[in-house]
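Let me begin by handing over the structure; questions about it come next.
The complex appears here minus one protein chain, its other protein chains still in place.
When the chains are written out, they are named A and B in that same order, and each has its own residue count from 1.
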């Protein structure tokens, strides 16, 4: 019975047209042009490297996409067991008429040709969106992105702020900020705030629905006084990356707090992605160098959550051991929202246990079930589908079988976390 | 097969008359008088607030219970998915002839009337206990509770000591201690100890079977020398809450250690509930402000567990990530006992995984399966029933199906953790 409930709930969930609330899609090139774009996703390159493939084999400059795919295919054997490999097989089945279980030396060339041919269609992006039952995707835009040349109803801008908070010590970042805002980043906190505000104006005018940032496990947001912030800003302006580390942290805090104030002022959510250490494996492949210290707590965000009761904070945690805190903080704080299953927690067994804990304890209106985090549109489908299958199983077992809910009611809950909450928590700017 | 085992094990467990080893029941008013007492439970007010209901709507003074229930009902929709909502539905079904799945604007008024009518019976408390198959419940008494005017066989006193350990800096707490003991709390450690001892005498004389305390994640019990303790006590007596924080911590440690000595002397267990941070969400509703930092370890209790080999320490941990440590410490230390599923870990998915880990590795004599933590008697049933269903499932799958146990043997294990261990670990004072 649970088996058939699960299947019918899954079918109902699969029929819902999605909005993907966090991706890294490039709206000027949203879909892939060859299999190399798919296999170039860091999950494949880093896993192939982890399994023994040399970095220089993977990152050779000017290599032809077909040659790169040929090389990577030879190194996919050790990855066959991974959820990530499963996504790839799903993509090939869904979009390229592939019927096998394994992509290997016996079949990749045909697959490469079929894919290239399909991808060359002028409307390939729209085809992928359509076949994936996806209506729109959120982007991850640099703060100085012009946000022009694409349809912001389909590709929804999102202001990513890591550079502003953590890299203002770099000349290049300050120059970019000055250039795009035409506001001088000198020692004035007012100018700094005005420049940030101008970015919010620009983004919101262009349809942005969220501000977002990823944060290291050591970060602990604090309100910094003007006096303290001025000293820190002066040091960083003078000494850049050689400024006193305490001042760099102070400035990060000041900028972060200002962003929260601007989210409050402009009425948009502030997505916090908590827990990543950058560059842990320095010799890793591109985007395959980051890891984490799971000893992080949401208690570090106590001051922030209390200070901004009107800002919605959709929170992603990198490690599943933080999920229970996320559940509890969302259950208590009106402005804390559970958000998806991020990166190293985005594999079936972690999703299963984390989603189950959320569904039984966080108000149903405060859960954003999933986002794909994809760099290319083709990945939205298999990632969401992995989640949908787990969600359907949890709904069938926890709600239908154990709590005696009807399937309709379970689907209604699924729809809410999968789709409706995205629309409500990230409303279209009016 | 596992399905039918599970059901028959559940039925056998449900027939066991329970003693609930930890509640916050008020013995002078143990059951509810209207639905407002049920919906006023912090789980509903805090979740409704978290989902958007204003605090002032919830905590308006002098509001009529019926009006409050009407308001809360309008805000329960977002909570329907939670385990806590499920408890409420179970209560209404069990005690008030309710047959629906949802309590909403269409049916709450009838339900309110039925409940009020039933609750007005003179023997309502006994009816609830009886229908819940509950023989007795442990209380949580303030240290200066007179412990008179109720049947201590049914409502078993328990000495709660948070105020003594953490709030002796408050004039009101010292005054209450002086008043009830008639011992002067001056700079004398002897007097302080005598006052505490007098409280143990008072409680034990009145049938108390445990001393209990909740502890913040930073607490690390230590034996404090007399000299050091005298300095700390003098500072706290003079400066109250403005005393040197180090002295306040030292005094907390001294009092805590003295309580452990008195548990040893009087032969009663010391319930430790480890890991709560009070007042994290300062603007939350009543009792809906506490959260935690899951970065806590039982290694902090190493000195305590070694110093008091004859004191039984039933331990509750707030976060499921600490459960494995609890399992391991109970497996090694004769005086460490696993105790229930506390607060933020008291939802089905955390109970499932935590109970499974205990049942397979901690001696069966050292596990107290569950306590309800209830404030009103009506909640004892649905909470225990949630646990019993999970326990039955675990016994059916882990022991009957995987290990080949008979159902009888599985039920015997279930009975031990559910009931027998409570009787043995908290014996009646002779």
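Going forward, a residue touches a chain if its C-beta (ideal position, glycine included) is under 8 Å from a C-beta of that chain, and two chains touch if they have at least 3 such contacts.
Everything quoted here is computed from the prediction, not taken from an experiment.
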item: Option from A:51, A:121 or A:246 whose C-beta touches the chain left out; value: A:51
item: Hidden partner chain, touching residue among A:82, A:107, A:198 or A:306; value: A:82
item: Hidden partner chain, touching residue among A:101, A:130 or A:186; value: A:101
item: Identified contact with the non-displayed chain, of B:356, B:392 or B:422; value: B:356
item: Contacts of chain A with the absent chain, listed as residue ranges; value: 46-47, 49-52, 78-84, 86, 101, 277, 280-284, 288-295, 319-321, 344-345, 347-350, 353, 389
item: Hidden partner interface residues of chain B, rising order; value: 295, 297-299, 302, 305-306, 309, 321-322, 324-325, 327-334, 353, 356-357, 359-366, 398-399, 402-405, 409, 413
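Everything that follows uses one rule, which is that only the chains that are shown with their structure count from here on.
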item: Computed distance of Cα centres, chain B from chain A, in Å; value: 39
